[in-house]
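Shown here: the complex without one of its protein chains, the others still in place.
By letter and in written order, the chains are A and B; residue numbering begins at 1 in each of them.
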Amino acid sequence: MGKFILQRLLAALVTIWIATIAVTILIHLVPGDPVRIMYGSFQTTPEELEAIRVRLGLDQPIWTQYLMYLERLVQGDLGRSIVGDQPVLDVLLTRFPATLALTVSSLAIAIVVGMSLGFLAAYKRGTWVDVGAMVLAIVGVSMPHFWLGLLLLFLFALQLQWLPVAGGDWRSLLLPALTLGLANAAVLARLTRSAMIDIFDQDFIRTARAKGLPRSIVLYRHALRSGLVPVVSMLGLQFAYLMGGAIVIENVFAWNGVGRLAIEAVLSRDYPLIQGFILFFATVVALASVVIDIAYAFLDPRIRYS
Amino acid sequence: MIHSSSTAELADDLATASAPRKRSFWRALLASPSGLIGLVIVAVLIFAALTAPVIAPYDPLRMAAGPRLDAPSTSYLMGTDDFGRDVLSRIIYGARLTLQIGVIAVGISLSCGLLLGLVAGYSSGWTERVLMRLVDVLFSFTEIVIALACLAIFGVGLTNAMIAIGIASIPFYARVTHSVVLVEKGKPYFEAAVAAGAGHLRLIFLHLLPNVVPTLIVIGTLGVSTAILAAAGLSFLGLGAQPPQPEWGFMLSSSRDLISRAPWMMIFPGLAIATTVLGFNLLGDGIREALDPRQTDR
Partner (left out) sequence: MTPDTDAPLLSVRDLTISFGKGRHRNVAVKDLSYDLRAGETLAIVGESGSGKSVSSMALLGLLPRGAATIEAGTARFDGRDLLHLSDEQLRGIRGDRVTMIFQEPMTSLTPVLRIGQQLTEALIEHKGMSRSQAAARGREMLTLVGLDDAPRRMKQFPHELSGGMRQRVMIAMAMASDPAILLADEPTTALDVTVQAQILDLMRDLKARFGTSIILITHDMGVVAEMADRVVVMRKGRKIEEGTVREIFETPQQDYTKALLAAVPRLGAHAAAAEPRQVVDGPSRPGARLLHTHGMSKTFRERGLFAAKAGGTAAMQDVGFDLAAGETLALVGESGSGKSTTGRAVLRLLELDQGVIEIGGTDMRRLSGGAVRKARREMQMIFQDPFASLNPRLSAGRLVAEPMVIHGLAKGRELQDRTEQLFTRVGLEADHMRRFPHEFSGGQRQRLSIARALSVNPKLIVADEPTSALDVSVQAQVLELMLELQQSLGLAYLFISHDMAVVEEVAHRVAVMRRGRIVEIGPRQAVLNDPRHPYTRALLAAVPVPDLTRTRGTLPTLDASTLPTGPLTEIAPQHMVAS
């Protein structure tokens, strides 16, 4: 198992490393002069622009730039944002907990609702329960999640006035988390159902039934427990999608997370912030994947005891 | 490295190879409920897109075509928006944009992804490992981040958004193609073709591709849904379609502040997106079902 975890950790580090390269190259892909695009609207003189260019290292060959970037990175310096001239890392870290709260709570909702629905549909395969669950799931998958958010906002916040429209406390987390969570639950329900159907068709389930075990034991001890393995392996991807979805949902509900920041940054061409955001995002997703992979290693005895 | 068989011969081969069960495929597709419903929805979408100038009651861009924020009525079936434009007409014209988005975005990602995955899967060795490692890393950035990066570089707008989404999905298609190619390469018939002396072109085009394409058709159809949702999302954030384009996602963002006063501005565009995406999802599922049973026989 140690070897497995080490491999995953290494893969995560490679991802982060390549992210730093990609982020450095990003600026150079911009058509035109990036410095002028970024700072041009600030009434700067050509000398000041040149000074900025030197400070950002954009006058150096790309290798040197990259090394400079790495050097600063290790010291925790991700540059300063153009809008507001704040240290990028600080800005990201201040807003990040909000996004994390949203992502994790959505994941929790998605897991509880989606997986249960998926398990149920697989167990009652072919019956109305299955068909109904899958119709629900495919509708959920097809719905734009920001539309779902608007609908929920309309219903619960505006019409019924049960929940606030915006804010920072747990009550205002509920709607966005529910939106993102339910949207993802539909995806998880489909994935879980197909994974469980595969399990139910396996030989070892036939053996368990041939032993005359009660249905509940066959289901929980043999099928569910075995099904957890492939299902957990999917969660890493779902986490990444949820982080991505949070970017949009934060906008619907005016939730002050990293996502809103990213959109504003793209609109205002705030490159240092964009670079910082991409790197940050890639790192968080990579680390979360490692955590989920470790959970997966624990669940699958073939990896745990090899 | 072209073999004794001329390309004309190859083309002949290909044509017959893909001719087989067309009749039973369509029958199977129409027989499955999801396939049928999906096909109908997609057909309606295409119809609306093609005949928009004819069937739309008003000019979608004409402001003050009717009273502002008017609730749905007989003259304005889906109501009017904050500029007095007819929502229904905007929705119908929006179908054009939606179709464009789907086709262009998937076109880009499918062709590039297919090429990448095919090359990686067929080459094996160093080429494969390096390519797929790169693809995996890009994939882990998630599509929305790549799209955002593209927009950050080239600026916002609907065309840019379409291209950005297309580029962002390349890793996904590359991975799917790669894994399908690996599966087919591992099957005995591939080895048999190698043993018979087949060259690279024949192996790729006559043996691998025809067995890879069905999966890609399914994935591509489902991919249209993803592209439409992504474009709507970007437009919603203000990064895609710009005013006054009647793109459905953009229409949703303009409705945000007016939800309580004019809920129809929010409901209908969202419904349009959901229905269209549902249509492509059902069609994709239907195609998958129709293509599957062929293989299971004794």
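Everything that follows uses one rule, which is that a contact is a pair of C-beta atoms (placed from the backbone, for glycine too) under 8 Å apart; a residue touches a chain by one contact, two chains touch by 3 or more.
Owing to the predicted nature of the structure, the values given are computational and were not obtained by experimental measurement.
Asks: Considering the entire assembly, which residues of chain B contact the chain that has been omitted?
Replies: 1, 3-5, 9, 13, 16-18, 20, 187-189, 191-199, 202, 206-207, 210-211, 294-295, 297-298
Asks: Residue-wise, where is chain A in contact with the chain that is not depicted?
Replies: Where chain A meets the chain not shown: residues 7, 10, 126, 202-204, 206-214, 217, 221-222, 225-226, 229, 299-302, 305-306.
Here is the rule we go by: only the chains that are shown with their structure count from here on.
Asks: Touching residues of chain B toward chain A in the complex: what are they?
Replies: 34, 133-134, 136-137, 140-145, 148-149, 151-154, 156, 225, 229, 232-233, 236-239, 249, 252, 255-256, 259-260, 263, 266-267, 269-270, 273-275, 277-278, 281-282, 285
Asks: In their complex, what parts of chain A are in touch with chain B?
Replies: Counting only chain A, the residues touching chain B are 11, 14-15, 18-19, 22, 26, 29-31, 138-139, 141-144, 146-147, 150-151, 153-154, 158-159, 240-241, 243-245, 247-248, 251-252, 262-263, 265-267, 269, 271, 274, 278, 281-282, 285-286, 289.
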